[in-house]
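The complex is shown incomplete by one protein chain, all other protein chains being positioned as in the whole.
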Amino acid sequence: DFAKVDHHRSLRTGFPEAIWGPGKTPEQIVAIFRTMSERVPVALATRIEPEVFQQLQVRLPELHYHPTARICVLQTADPPQYPGAIGILTAGTVDIPVAEEAAVTAELSGFEVQRLWDVGVAGIHRLLSHRTLLDRVDVAIVVAGMEGALPSVVAGMAACPVIAVPTSVGYGTSFGGIAPLLTMLNSCATGIGVMNVDNGFGAAMLAGKILRT
Amino acid sequence: DFAKVDHHRSLRTGFPEAIWGPGKTPEQIVAIFRTMSERVPVALATRIEPEVFQQLQVRLPELHYHPTARICVLQTADPPQYPGAIGILTAGTVDIPVAEEAAVTAELSGFEVQRLWDVGVAGIHRLLSHRTLLDRVDVAIVVAGMEGALPSVVAGMAACPVIAVPTSVGYGTSFGGIAPLLTMLNSCATGIGVMNVDNGFGAAMLAGKILRT
Amino acid sequence: DFAKVDHHRSLRTGFPEAIWGPGKTPEQIVAIFRTMSERVPVALATRIEPEVFQQLQVRLPELHYHPTARICVLQTADPPQYPGAIGILTAGTVDIPVAEEAAVTAELSGFEVQRLWDVGVAGIHRLLSHRTLLDRVDVAIVVAGMEGALPSVVAGMAACPVIAVPTSVGYGTSFGGIAPLLTMLNSCATGIGVMNVDNGFGAAMLAGKILRT
Amino acid sequence: DFAKVDHHRSLRTGFPEAIWGPGKTPEQIVAIFRTMSERVPVALATRIEPEVFQQLQVRLPELHYHPTARICVLQTADPPQYPGAIGILTAGTVDIPVAEEAAVTAELSGFEVQRLWDVGVAGIHRLLSHRTLLDRVDVAIVVAGMEGALPSVVAGMAACPVIAVPTSVGYGTSFGGIAPLLTMLNSCATGIGVMNVDNGFGAAMLAGKILRT
Amino acid sequence: DFAKVDHHRSLRTGFPEAIWGPGKTPEQIVAIFRTMSERVPVALATRIEPEVFQQLQVRLPELHYHPTARICVLQTADPPQYPGAIGILTAGTVDIPVAEEAAVTAELSGFEVQRLWDVGVAGIHRLLSHRTLLDRVDVAIVVAGMEGALPSVVAGMAACPVIAVPTSVGYGTSFGGIAPLLTMLNSCATGIGVMNVDNGFGAAMLAGKILRT
Amino acid sequence: DFAKVDHHRSLRTGFPEAIWGPGKTPEQIVAIFRTMSERVPVALATRIEPEVFQQLQVRLPELHYHPTARICVLQTADPPQYPGAIGILTAGTVDIPVAEEAAVTAELSGFEVQRLWDVGVAGIHRLLSHRTLLDRVDVAIVVAGMEGALPSVVAGMAACPVIAVPTSVGYGTSFGGIAPLLTMLNSCATGIGVMNVDNGFGAAMLAGKILRT
Amino acid sequence: DFAKVDHHRSLRTGFPEAIWGPGKTPEQIVAIFRTMSERVPVALATRIEPEVFQQLQVRLPELHYHPTARICVLQTADPPQYPGAIGILTAGTVDIPVAEEAAVTAELSGFEVQRLWDVGVAGIHRLLSHRTLLDRVDVAIVVAGMEGALPSVVAGMAACPVIAVPTSVGYGTSFGGIAPLLTMLNSCATGIGVMNVDNGFGAAMLAGKILRT
Partner (left out) sequence: DFAKVDHHRSLRTGFPEAIWGPGKTPEQIVAIFRTMSERVPVALATRIEPEVFQQLQVRLPELHYHPTARICVLQTADPPQYPGAIGILTAGTVDIPVAEEAAVTAELSGFEVQRLWDVGVAGIHRLLSHRTLLDRVDVAIVVAGMEGALPSVVAGMAACPVIAVPTSVGYGTSFGGIAPLLTMLNSCATGIGVMNVDNGFGAAMLAGKILRT
């Protein structure tokens, strides 16, 4: 009775069910996966470290693991595919794990994903030389740590909505992601919705709701 | 040469041009309005106090003023109308000015707006008895100060994307809007994009981009 | 002479004596338990990790351990039982350890406890379908991390006082429990007293004082 | 339609309805008072400055004003009286307005109030020489700014629950009430529930719920 | 004896003497100007509001005032001119006063200044179309409020050192300039030295020291 | 009954009684002065603005006012004089009001004061050329805003204890005195006790206690 | 050449030389000890964990270790003894290590120390029953974590100066010692100088300077 799985949400939204991993015992995670898989074709758990995955796999051999995204998936059928493409950009190499959390979630939700890594504003020509990507996608997820300025530049160039994800990449006054979060909230560009630090999963869920509107 | 109006943006996005009022002299605001109105049918300025409006109106008599939203508009033609409805909800009475900034911006951008005021979570039956509104709109802007919990409940009930706007309404530990901002960023519900404190204008612009995707 | 046990408090209040575990050596904890047990029927220590319990048990074999609550008890007689029921609710599964710290403390203090786990506001129907619990209890302890909005909704529905306990569950801008703490302090609902982050023990002590008033 | 008065709450709890004054126009406040007074014998508005009261009184001559508490009352019948006494203590002279907000609210809710002003911990004999007050009351509201240490001492001496209210009295590192708030949240004494800064009204509402449990 | 003017500094550095205006009485400012003008050709006072200037001018008619920069100058001879050009850029129109504080200080120190206003990153084409300015200057002062991302882009494009000045322009989570300050400190681009919020004067002094190295 | 004057303290310590002015009505201040003056030869009130002094003087014509220190004194006899000299230093001109609050309090407490203004560390020769003052005093009060580094240098040079007082002088990241406070708390020099921001009065009281030990 | 030992200080002040341990290699610590011991009878290093001591002892067998205080001493002669007694009090048992850092430093500096542990304000009778200690000492060091209120009560009762040391003992909103630090800085009692968090060593050094004034 430790978890009241919100199947309503899955019905209301059509998205895969998701388990937040940290702080749960392997037994709890497996039990929730079992409850979910009776009702939905795709269930996933986020923030699963490799060691935890190994403990889960012993109990649930059909689990699949995405190591960079740190996502575990229990898939009993193909999920429906939806129209619409999601562009996912990172400012640096070190932001890729958060971006992959978004990418894997979006793909499991049935959307096409286009990835563009390491195009931060300190070398603006890198973004400029890939700008056509912004015309091909319907929503952009922009992932950045350090000073977090990439969403402002992207939102100024793109017609589509931008979902900005600050990451905890940085040191000193980046305060574990607060510096890029503030940059994103204070952007002069319009059309940006901001997520919590490192919340790649949530960014994909919002992108999915936008595309299905 | 104090302002480089970004007509590109207006062309790229189809939205009205906007001037951020605070810190600009009336002469600067009027000059920017004049430059804009040569190119776009609707230009607006936000955060305009009544006294400032009076100074502007002397110089630009065709300006129109929305007092609760504190928005000035210079409209030379009817803006195009777009399909899609935006629901705008507030938690309290005191959040209405920020919500009206969003509502007026959205209407001037060519969208239908549905308003629902004072349905905060401390009296949850108020929201429950109006829940059908959430089925009629394509995106919801949820405006809340104090503890800022309304977007979580709305996002849990609605299938559409939610844009959460914290307001500076509150006292003591609300820290001028930081408490509701944190609530919104940390929401357990999915499908929420967060704006800066009191940024009703930005919420409407994001809603518009979402609806035109 | 490193500890001056406050037997006055136990006499004044009728509650079990409690030792705050972190930062004390096993020797100190055992010595304080011995001093206490000469005077009170129930003594407990909080925040005891399993490894620490093992070191204590070697020295004091009659100690009992509640692993989820991380509480050690030295019970030399049955505590008196008091009238009044305490409802304890959590927003999520991961908040259960803090809630159990409150529940075990309350039960050892002689009160009936009714538990309700994982009814956070992002799926409000979960709370609504269990709302009768709120009519059966005399005080409610509401435990929540992340955005911490559950106490507001509960206090808006219940006639009894609500004790709100923020937890350090969350990431990024939850700041180790500060986000839900602020939510609880800024609640629009009335009848809420707030505790320090993760302070399940203190919540139970306050509930006990309320019930014995 | 700017306010959805929560008459449910009044029914559920038996307390007077309250309007939060700041940010509302006099017209809005008067309209809400009129709606409320059709249903409840006592309605009140808090945080009303003398100038605002004068504007309200013109429109609603039967309004009564408590200047130190800054509370306006519209009373159409005697409220019911309840058993139980509430002790209200302040650390300093400058904390009295917040304490009076609590005291007037409590009296209008039908409870007996016992006041004790200026007994802060820097002159501990002042509290010690009045300690019998703590035996005569059923719940204590302790109001303190600056370092905010009074609730700890009171809760260590009293058997009844303590409601701690930090005030914005102080300077420099008191941060408008954050220093005493932290003191209260971190208290070593048990049996303390903490309110938002300057929230005397809320303290009285919680005390009332406790006494009616 | 309330001020010990540091003539050493002026001798060591060759720069004009400067008085920090806020918190000084007009009498104090005038007395310090008199002491300075006996030794240096150019003395200036910063953060002088128009009303204060009027009080100063009565006592020292030869004072000259730069209203946008809020700088007062007492010039008894032409200052020496130095080689080297300083580019000064702003992200927005509202940042101009801080930029002018830098520009006037730099010109009074004997350097050529090239101004470029309102080229923030939300419309990156504005900066790109003026990028040759960055090749013509020997040091760039970049002034930005809101999200403060302009210095990152400039430092990524320019070979010269960049002095970044955050401004208090913004609202909500800009925290009076802290958001752009953090952006600048956390920049991925190299070659940026950061100033205190709104410190245009200091930026010009540092630029001068760099040019005279 | 709004104030319980702590005559015990005056007896215990021999120091003048002091009233904290802000937030008290003139009537309250005068009433407390009257109660005090029956028992002690010197009573004072701090943080009294000139306008407030005028209101007090009407009621208590024998009050004396120190405008820079913003202190009001009611003196019915000469205070005793004590051995020991207190050096009071400021980093800048703008710190003088806080330093004078300390100086006037110290003189009214019966100690000799030696003043040294505007010797901040950015021109270290100013302090070095006055360093003999540090050998002549028994305790040093060092008052500094902005970066607040003066106490570190003084404590490294002097054998006597140093009382460090941060001031709210500064802008941007000085955060109203928090920057110099942190500097003082983190000093590498030993022998420094730190006061709250702008607390010149408290510094003098501590110096007095040290000298009478 | 990595360290410039400040023998001047030792000469100026007569106190033992001290090495701040964290961040130094064992080789560096030993080298500094060797340099010091040529000039002073007592040299000490603070914040030395047991494992580090073992590495030091291999190289410098005459080192002595105080495990609770985490202090290493190299003593080549008896230090001079000085008149004056220092009282050291803690609020709780867990504050003892910081208090012992102060006590050992004070004793090595040649002063008598009187210890009183676990007399925090939540059980005020514990301090009241030991109050005569405050009459026997010339300066009091008061060490407290959690809410940190003990120095206020002590300073209100004692005639001697009080040195307040906040500790990092606590959880949640104690923020690693910031809560008790703020309590101490905002104290209504006079005669308190505040130290950095956990700075027992510095408290003893200040006490020594006070006693030798």
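We just call them A, B, C, D, E, F and G in the order they show up, numbering each chain from 1.
Going forward, contacts are C-beta pairs under 8 Å (C-beta built on N, C-alpha and C of every residue); 3 or more make two chains touch, one makes a residue touch a chain.
What you see is a predicted model; the values in this text were computed from it and never measured.
The residue from E:S152, E:T167 or E:N186 that touches the chain not shown here is E:N186. The hidden chain makes contact, of the residues F:T46, F:T105 or F:T183, with F:T183.
Taking the complete complex into account, F:A149 is the one of F:M36, F:C72, F:I88 or F:A149 that touches the chain left out. Although one chain is not drawn, its touching partners on chain F can still be listed: residues 91-92, 120-124, 146-149, 152-153, 155-157, 170, 172-175, 178-180, 182-189. Touching residues on chain E toward the chain that is not drawn are 6, 9, 12-13, 15, 18, 138-139, 156-161, 163, 181, 185-186, 190-196, 201-202, 205-206, 209-213. Taking the whole complex into account, chain G touches the unshown chain at residues 1-4, 6, 8-9, 20, 22-24, 28, 166, 168, 176-178, 181, 196-199.
Just so we're on the same page, only the chains that are shown with their structure count from here on.
Chain D and chain G have Cα centroids separated by 42 Å. Within chain E, the positions touching two or more other chains are listed as 92, 122-123, 172-174, 178.
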